[in-house]
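Report on the structure given below.
Here the complex is missing a single protein chain, while all its other protein chains stay put.
All chains are identified by letter, namely A and B, in their written order; residue positions are counted from 1 within each chain.
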């Protein structure tokens, strides 16, 4: 519990004074927000007369004078102009200097701006903050996007001052650790979906390759061999072949690296050996691979469901009916076909619903509410079930086509066969891995056990850094 | 790092004692939860004998005596009865008074209850907390909804005491700043989707207007001119015309204010001039407009996909087939129609999937994990792409209908033409804005640049407050 008596000075305290060095766009935006939140704002400027654009209520004075007014000084100046701060060393002693700067590109300098500032003014306490907030967002007060102020620094109390300030501005402070993290924070605003790049390239590659394959097999072949123009099929029929192929292969690619890793661990007899870099990178982006696969599966679902609305389908069915009647035939019912068609649709539907469930549990707020065991259960057990159902969906769709020569045009197998290669490999390897003997060994390895005779080798191996599944 | 030795007193500390003034519903519920969390609870009451309803384990005593037992006093009393606290000034000196009160309506008093309490008992430290938690939720311990305890106050240590208490109760404390925020917190429980009001009214207005338009054009016209009763079409055919119209127009309305703002900034030559209020309000609710548009698009998708299951469609198709056969015709294939029908469906599907993606990234936990650049990329780049695809979807749906007189009934153009007006305006204006010359100027303006000769005017203008996009 708190002390029974609190110092009375705090009771009628206003928010205090903040000093801002620099009268640029960000300095002005931040100053305005600080004023609105009840702070007093003092600008430090070389040319204190020229204060036209500054928000009303703020004072402007020379740097040295301004710095004496407040314990927190926000340095809203480009790194290139930091040198003048070295001359203020005495005035800045013990002050909290807030580095809010960003660079024009990643890794522009060897050390981060905040660390550079800390070296320039060694007797001040440097905190990195606000660099991930846009001036636009601050001005507008309409922070639809990220409200998080990422803060780092070596001094707890100085960080606390920034935490309080962020709260007063209606932002959410997040303590990210020591000043060493600063260069990471300075690179953040330059990131554009770094973890999504590889999966996006993979999906683009698969999309292009499969489209070309299907185009040649379905449209070009029909054009050359049968002399028929079926190019109108590109928009839906072909798209609805390519999307499920990409979705299925990418879903399988989510699970392949885990399987490769398990076999590597079995081979190495230890988990304390580094994986090859490509495997590490691949494992890092499994979640993104899965979400892209889900997007393609969603496209496939919609493309499938519009089939009966299509003009082409209406035309084809009309002519089927008409020719049946003309030939005075009835349409014979084939119970096996009914079973197959319904099973194939059922597998697809249940697989898709499970896939959506996997997608929902990867939302940050949902995965945060799961414990490790629950997350693992969903992403691994349900994940493999989804893959199994979707593979079964593709197998039932194709059925016995692979037996018939008509399934091969120009020696190219039907598209569903192509899409089944990777998923089948994954499922077979997984079946091997869950056999009791291998499963037991892997479980022991992952609990830290190591196979005898591997230790010596390991020492000379790449590193003793622990690694993962 | 922490000191090597910690005071030993803290080790066997219980949670401490909390005093509650008032034995009403909320006081009792909170007291019970505090007892369950290991606190000792002392009630301050005028009539300490009358303690039947109080949770077991709590003590009751007169206000003055009770206040001496604890450093934190929860004032579970209506604002109207605060005056008696003024008589306890001495007993309350240095205590943390927790104001948990709400008013019956918004802005009932000029100052917030917490500030009023602070004026009444100037020597105590007032913290506002718990007013957004319902007694219902506290009692039940089943907080499915918001577990956040919003806390504000001028004294950091006093707030920390409330943060600790909230944690012990299994709630999530959120520091919202100084006591000035109290009136905002007191208005919170009265809010019912404030940002959704305008978008809901807009969508209701559009819904009504478009429904009337389509009703007259499709049902009334058929009834009057052709003397046919087509009122059964209301449930699905008409709904499936109205919903996509509303969705498309509202999606366009998300992007229109940004465009208007850009032209205003170009005209003003500066971003440091306030926008008109209506534009500000409009911009504030873009996210909500977009989400409502997504809901209507979702309805449109479902209404479209059930088409082939409809009895009416079955009937119509049956009769088409029957009449084709009776007239001994076959259905001629038209490749252009196939292209058009498939393209229109494809545009719609991809547009909808992108729209869903936009919706997902506006979930709080997802948008919090994006940096500014990523959020901007999705909401602006992908947003315009979505609008473009959905507009193309509508154009391809209508095709050349606007050329034919049959598209106009009673001089009313076909509904798809009506829905295309706003989206086309937005897309044309956006095309103008991204032309290099204008784009460069706007970028410079948004980085703080101002056109010469505008400064003088500005001074006399509304305000120098910075504004947004």
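Please note the rule applied: contacts are C-beta pairs under 8 Å (C-beta built on N, C-alpha and C of every residue); 3 or more make two chains touch, one makes a residue touch a chain.
Since the model is a prediction, treat every value here as computed from it, not as a measurement.
*Asks:* Touching the absent chain in the whole complex: find that residue among A:108, A:231 or A:362.
*Replies:* From the options A:108, A:231 or A:362, the contact with the absent chain belongs to A:362.
*Asks:* Out of A:95, A:167, A:241 or A:393, which is the one that touches the chain we can't see?
*Replies:* Residue touching the absent chain, from the options given: A:95.
*Asks:* Of A:64, A:111, A:229 or A:374, which residue touches the hidden chain?
*Replies:* Checking the options A:64, A:111, A:229 or A:374, the one contacting the hidden chain is A:374.
*Asks:* Taking the full complex into account, find the residue in B:133, B:219 or B:387 that is in contact with the omitted chain.
*Replies:* B:133
*Asks:* Which parts of chain A are in contact with the chain that was left out?
*Replies:* That gives, for chain A, the contact residues 16-17, 70-72, 93-96, 118, 122-123, 125, 154-158, 160-161, 175-178, 180, 272, 283-284, 286-287, 301, 304-305, 307-308, 317, 320-321, 324-325, 330-331, 333-335, 337-343, 345-346, 349-350, 352-353, 356-357, 362-377, 379, 446-448, 455, 464-469.
*Asks:* List the chain B residues touching the unshown chain?
*Replies:* Given the touch definition above, chain B has residues 1-6, 8, 10-13, 15, 24-25, 28-29, 32, 37-38, 52-53, 55-56, 132-134, 136-137, 139-140, 142, 144-148, 164, 167-168, 170, 172, 188-193, 229, 232, 235-236, 239, 295, 298-299, 302-303, 305-306, 308-312, 314-315, 318-319, 321-322, 325-326, 363-366, 368 touching the missing chain.
In this section, only the chains that are shown with their structure count from here on.
*Asks:* Distance between chain A and chain B based on Cα centroids, please, to the nearest Å.
*Replies:* It comes to 25 Å between the two C-alpha centres.
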